[in-house]
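With one protein chain held back, the other chains of the complex are shown just where they sit.
The block that comes next holds chain A.
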Amino acid sequence: MPEQLAFTIEVFLNGLMAGVLYALVALGFVLIYKASGIFNYAQGVMALFAAMTLVGIQNGQVPFSHLINAIFGTDVHSFGWSVHSGLAIVFTVFVMIALAWMVQKFVFRHLVGQEPIILFMATIGLAYFLEGVADLMWGSEIKSLNVCAAEGACLPQGINMWIDETTFTAFGYGFFIDNLDIVASIVAAILVIGLVAFAQYTKQGRAMRAVADDHQAALSVGVSLNFIWVLVWSLAGFVALVAGIMWGAKSGVQFSLSLIALKALPVLMLGGFTSIPGAIVGGLIIGVGEKLFEFLIGAPFLGGATENWFAYMLALLFLVFRPQGLFGEKIIERV
């Protein structure tokens, strides 16, 4: 196999893996958008918040320690224990559920029936509020994330060196593939299958789809909108946690994590705002597309750095030719 082809395959595979991470973020958007028509700008910040909470709990950090110290003149920073990753994840899930409940109770319950643009503005507010809370709660320094199921069975750390390392060999060519990306792909696959099965086959999933389709009709068959919205925000919080763990392991838990939300936008335009499989396929296409484009066209002919804008250009093309995305709900209308 010629070197060039093998190299292209390697780039392709790495693109796929990057795409999985985009898809993870996009998934959270889709969940909330489907059920409530809210475009949740805060999804990226939720991922950041979840990752910071996880690290904070793991390290036994005292939440709001700066605030406490400033007010009471104390000097507490840590409980002095560390919590097992599994347990810390469970606690973080509870925190995300509590967050979902509060978001519903204090923000969106009061905005029922408002224009989409107003709901969107509310999520922008929520994003900045949550970022502030995360900062106040856990501090702003960059933290590393180590998630271990047991001694020695840890989530691999992302490798930031580029391509000159070899992780496995095939066709007489040494491929570089980040182990973390492989784990992330498997986790994402399980997550998506789980979510789709939940939506299709369970009572709550059916109620969720009912709410997504028609609020009035959902009420008439005995579905509590409030419960479903809390459920959906909790699920989105859980997805944010998974995304936060993967991104956090890759590049450290830092505030720039909240910006990955912007990369999810083109993914959503490609996959459609209302489709869970669409978010995945969209993520993969963007991931592969931007890596291959950079490798085959960008770097040799355009002077490189195309990865920054390729996704948005692709999204723009989709908006022109197929506005509902690849898998978005087709607009069927009988006249």
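Assume a residue touches a chain if its C-beta (ideal position, glycine included) is under 8 Å from a C-beta of that chain, and two chains touch if they have at least 3 such contacts; residues count from 1.
By our rule, contacts and distances are computed from a predicted model.
Visitor: Leaving aside the chains on screen, match the unshown one to its UniProt name from "Amidase", "Na(+)-translocating NADH-quinone reductase subunit C", "Amino acid/amide ABC transporter ATP-binding protein 1, HAAT family" or "Aminomethyltransferase".
Guide: Answer from the UniProt record of the missing subunit chain: "Amino acid/amide ABC transporter ATP-binding protein 1, HAAT family".
Visitor: Given the contact definition stated above, which residue among A:31, A:155, A:210 or A:267 touches the chain not shown here?
Guide: Checking the options A:31, A:155, A:210 or A:267, the one contacting the hidden chain is A:210.
Visitor: Taking the full complex into account, find the residue in A:221, A:262, A:302 or A:316 that is in contact with the omitted chain.
Guide: Reading the full complex, the residue touching the unseen chain is A:221.
Visitor: Just checking the interface: what residues of chain A touch the absent partner chain?
Guide: 197-198, 201-207, 209-210, 212-214, 216-225, 231, 329, 332-334
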